[in-house]
Each structure stands twice: as C-alpha cells, then as structure tokens.
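Before we start, here is the structure in question, set down as structure tokens.
Yeah, one chain of the complex is gone here, protein chain that is, but the others are all in their spots.
Our next item is chain A:
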Amino acid sequence: MGKRAASDNKGGLLALPTVAELEDTLTVKKHQRHAAEAEVSKQFVIEKRTFDNQYAEIYSHRLKILRPVVAQAAERKWGKDKIPVCEKLLQIKDQQECVVIGTLYKHMPLIRRVLDDFKEKSIPVPPPQNYTSDKDSLVLEDESGRTTLVGGDHLGISSLVTGIVVAVRGTSTTGGEFEAKEILFPGVADVPEPPSSKGEDKYVAILSGANVGGIDNDTLSLQLAIDFLSGQLGTEEQQRMMSNLQRVIVAGNSLSKLEDSTEFAAIQTNGKVSLRQQRHIVTPLRELDGLFTQLSSSVEVDVMPGSGDPSNYTYPQQALNGCLLPMSTSNKSLNLSTNPYSCVINGVHFLGTSGQNVENIQRYVAGDDAMDIAKNTLMWRHLAPTAPDQLACYPFHSNDPFVMTSSPNVYFIGNADKFETTTVEDGRGGKVTVVMVPSFTKEKKIVLVNCNTMEVTTMSFQSSYKGLN
C-alpha cells in the first residue's frame, strides 16, 4: 500500500525550491496544525550511568518478569495437571516429563570473543556476517544452573538466540541433558485498545537513516522530504494531509557513520583534531541542525539516536546532547529522545528502535529476515534479547527495560533495508502494526502511519537532481 502512495505523489515533487522559496515557507504556515497529545516514555532513560555493575542482574530481572508469563502459557498449552512445571532447573526429576523455564543460551562456536584474540597462533579472521553453524547448541539456564537441551531439528534452533525466556517441555536424560520436545515463548503481549477514530485522519511520520554527511547521501531528496513534512510541498491534498501530521519520529542514523573515515582514525590516535577534521565532524552536524530547525518549527519532532549518531555505544542509546544541535534544540518542539523509543501519541502506543536490536539478532539466526525477527521479538516479549550478550548493553541494576510488558500499537524498526509492514495479533483481537522503516539513503522513503486506521503508507522523494548532470 505504501508503494502506491509513493508513485502517486511523484508528480508533485519535481521542482527544486529556491532558497528564497525556502525562507518564505519557513515563516508562513499554510495549514494550522493541532498539537497532539503525546507522552514520551522515560522507560529507556538512564539518569546516572555507572558501570560498577555486571550483566547478571539483567538476566535475573528478565527471567523474573517473564517466568510467570511463560509458565501460564505452558499451563494453557500443555495442561497444568498433566505436565508439572519445575520450579528450578535443578529440580528436574529423572526420566519424567516436565516443563522447565529459563533463559536460553545459544552456544555458537563461530562467535569470536575477546579471549580468542589472546590465543596463541590465532590468525585474525574477518568476522563472518552470520555466526550460525550446524554446531550451534542450546542451553537453558535459570538462577539454579543450566542444562543442555537436546532434541534435534524441530526445536528450530536456527531462529533462536541467546537471552530469550522460554518454557521447554521434555524429559531429562540420565546424562544430565534435557531431551526437549517443544519450546514455548511468552507470546505477544496484550495490545492496548487504540482510541476509536474520530474526525480527520491523523498521521505520524517516521524517518530514518538520513545519513547527513555521508558520501551516498542525497541532500536534495532529504530536503524535499523535510519540506514535505513541513507542509511546504506537494499537492493540496498532500498538504492537507500534512496539516494532520502529529509528530515526526526520526529513527536514528541521521548522521553518517564517522568510524570509517580517516579523519576519525586520526582523532582516535592523537586526540588532536586538525581544522579539516574538525570541519568534518561539525559540518554535517550543522547541516542536520538546520534541517531539524526547519522541521521542528512546524511539527513536533522526536529525534532518536542510531548506530551512526554521536550517542553512547551501549543499548539503550541516550538522547543526543543538546550541544550538538544548538539551533534546533532551542525550539521546544524538538525532543531529543532515546533509542529504543516509546511514546503514546493521541492514545496510540508507538514503540520502536533505530534498528540495532534486529540487525544484531540477524547475525545469530539463519534464514529469518528482518521482519521475521521483528515479529519474533514481539513473540519473545523482548526488544533486544541478544543484549547484553552480543548487543553491547548498559549494565542495568535489577532492571531490564527491554522486556515488553505490553505490546505497542505500532512497532517500528528503523534503518531497514526495505520498507515492509504487517500486523501481528495478540490472541485477544489486539493487533500490532509492525513497520520496517527503510533507511532514507537506501529507499528515499518516509513512512506515514495513520493513527486512526493504523494504515501505513510511504512517501518517496526520488529527486530528479541526479539527472541534472
């Protein structure tokens, strides 16, 4: 459905606005916008970051919250009286069918960890894109201990990752392993009822992967998208639509990754920055600051950091620092938010990430595409199970903010390779709209979510600029 919208709109996007026109549009707002009721969750905000902690507490907390969930699911599915649920892994009785609950650990021999670098005679090999192999094996763990899961192909090991909480039905073998028959996940959490539609359709736009400063960045298309979102471009119809734009979510990677550039390497080693390097760091930021200023002068904007943005490395990424965007942050309608991001906009719950959670899982599963993984995370009730094991993560104190106690109405994953959308049901009639938001650099598309109908469309900004030379 999104593609239709994209092609329909092509006609209105041919001309390049002149600077004068732009300045003009900045000051004049053609359609009055209604401010949306929105509440950005502080779920992923870390007030004071300290690193004295270890990672064990995250897992403990995750299991604590999800254990009753899977236990219930197991009872529903397999019958409470028929197959007993073991309190602890260690209380498994020999040769007796039972259900055990714990955190999965997927042992993957291909993964290189930091100690491998210290092994003698080890030749550094480039890390593979995908770490799965037929030697992967599953271990189930709780506070009391672990047990190896055996049971062959039907367990679907290739889709599973470390860190998900599951219930397993099976029998323990004499060798201390657990012969697993079936693995059960927490299942999609309840979706809150979306507000009944009233009046005109309202929209939320999601943009990710602007990639300002990148070599492959197409400044013109981006400018067009910003203009469009500001209600300055497009057909009358489109402009009216934009007047009902409640919010723009910028889902990460607004800046190009610096890491590969030579300038960056030089900074790393010397700590001294030449003028040229300084410009390299700051120029894209200035540009972005300008774009955000323009955008936020007409609509509420939530800026999430992504893997390329100057935020912290560990998950969750904290909001960008205001000093990076001095101009736009003076505008109250620009909110610097975390990644992942959770917000209720006019009663519709949006939950989304800039993509790292899915991208990371993708390396440890075989055959599943990003959409499959996104759906799985809903089923696992966990945004980022591979954190902290593979996805670098903040060492939380007895907390795991990535557990989904309820499902959102809209679940989006930024910086995807291509646009995709689908719905997932929670089993009680609730539906989650899952959206893979394509990286703008790749598809030149922004995503529009209709908050009344949950319909998702895209808008393409294929500029003709490239054709000029």
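Following the convention adopted for this analysis, a contact is a pair of C-beta atoms (placed from the backbone, for glycine too) under 8 Å apart; a residue touches a chain by one contact, two chains touch by 3 or more; residues count from 1.
Everything that follows uses one rule, which is that contacts and distances are computed from a predicted model.
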| request: Pick from "Ribosomal RNA-processing protein 43", "Calcium load-activated calcium channel", "Replication factor C subunit 5" or "DNA polymerase" the UniProt protein name of the chain that isn't shown here. | output: "DNA polymerase"
| note | Touch with the missing chain holds, among A:A38, A:A73, A:I92 or A:V188, for A:I92
| chain A residues that touch the omitted chain in the full complex | 49-52, 54-57, 59-60, 63, 88-92, 103, 105, 113-115, 118-120, 141-147, 162-163, 172, 175-177, 267-268, 271, 273, 278, 281-282, 285, 310-314, 321-324, 326, 329, 388-390, 392-393, 395
